[in-house]
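Removed from the display is one protein chain of the complex; every other protein chain stays in position.
Labels run A, B and C following the written order; every chain starts at residue 1.
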Amino acid sequence: MSITVKFFAGLREELNIDEAQLDFVTGLTALQVWQKVTGQPTLPTKTLIAVNQEYASEDITVNENDEVAFFPPVTGG
Amino acid sequence: MSITVKFFAGLREELNIDEAQLDFVTGLTALQVWQKVTGQPTLPTKTLIAVNQEYASEDITVNENDEVAFFPPVTGG
Amino acid sequence: MAVYIKQSLFEPFSEVAQHQLQLEANIGKGQYGASTIFIGSMRDFNEACDVSAMTLEYYPGMTESALESIANEAKEKWPILDTLIVHRVGDIQPNDSIVLVAVWSAHRAAAYEANRYIMEALKSRAPFWKKEMTTSGGRWVEKNTPA
Partner (left out) sequence: MAVYIKQSLFEPFSEVAQHQLQLEANIGKGQYGASTIFIGSMRDFNEACDVSAMTLEYYPGMTESALESIANEAKEKWPILDTLIVHRVGDIQPNDSIVLVAVWSAHRAAAYEANRYIMEALKSRAPFWKKEMTTSGGRWVEKNTPA
């Protein structure tokens, strides 16, 4: 029972974390996932969050086995 | 000293004229060119006129050696 | 900037690829970041209204200069690097390509907007006339669809 946490692009490089596993706790929000994995109290400005590969806000509650991702503004195309 | 008169598409088929030569007369308008060549007093609704391959109105005065064309609305593309 | 009137079937992708090679030879590679291509082709209306083929008439000389004027207008209105316009004339079968408009620019907005501008101007001003061949004979298309 865990949560997979992913980081991409500049955020991945700054934190030097690609992917982490976090023990699941009931009622955990995306922001709390960020805090637990990075040790930082807030998300950098403009950071985007995806839960199970869909955009979400930092106050969303995550479920066990969810995949939570954090990344900077997208720059494709 | 003459004027070349051209007809295209439906107009060419209705009149059964592809191209005609008309003697040049000073002060001739595009409408008068139409009248002399076709024998009809007015242009069919929506007929377009080009003088020397540029769009023009029926009251434009033509010059010797001009090319005057009459055709229906365009339907390319 | 090029304008071609084609009397027979043309292959739009190879026309664009060929023109792009010339463009790269002229201005260098990596100069454009965006290109847009529009291809209009003949639809097959067989079942709906018996149109089996089409003939496209044009005004040699005026048609080419009208298309060149339209391309020049687009170049004045938007920061574009190059344009290619190809238009088919003569006897056309269903699925044949009729018109190709390609625009190259540094950024996408100009490429999209100039391409659409050229197509709308072509539809309203370039001297081409379509005649549809049906089982009961030919009929001239009376006006263009607005979009």
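In this section, a contact is a pair of C-beta atoms (placed from the backbone, for glycine too) under 8 Å apart; a residue touches a chain by one contact, two chains touch by 3 or more.
Note that the coordinates shown come from a computational prediction; the quantities given were computed from them, not determined experimentally.
Contacts of the undrawn chain with the visible chains, over the full complex, involve A, C. Residues touching the missing chain, restricted to subunit C, are 13-14, 16-17, 24, 28-44, 46, 94-95, 106-109, 111-112, 115-116, 119, 145, 147 (touch as defined at the top). Panel shows subunit A; residues 6, 8-10, 13, 50, 53-55, 69, 71-77 of it touch the chain omitted from the view.
Rule of thumb we're sticking to: only the chains that are shown with their structure count from here on.
Top contact pair of chains, counted by C-beta pairs, is B-C. For subunit C, no residue reaches two or more other chains under the stated contact definition.
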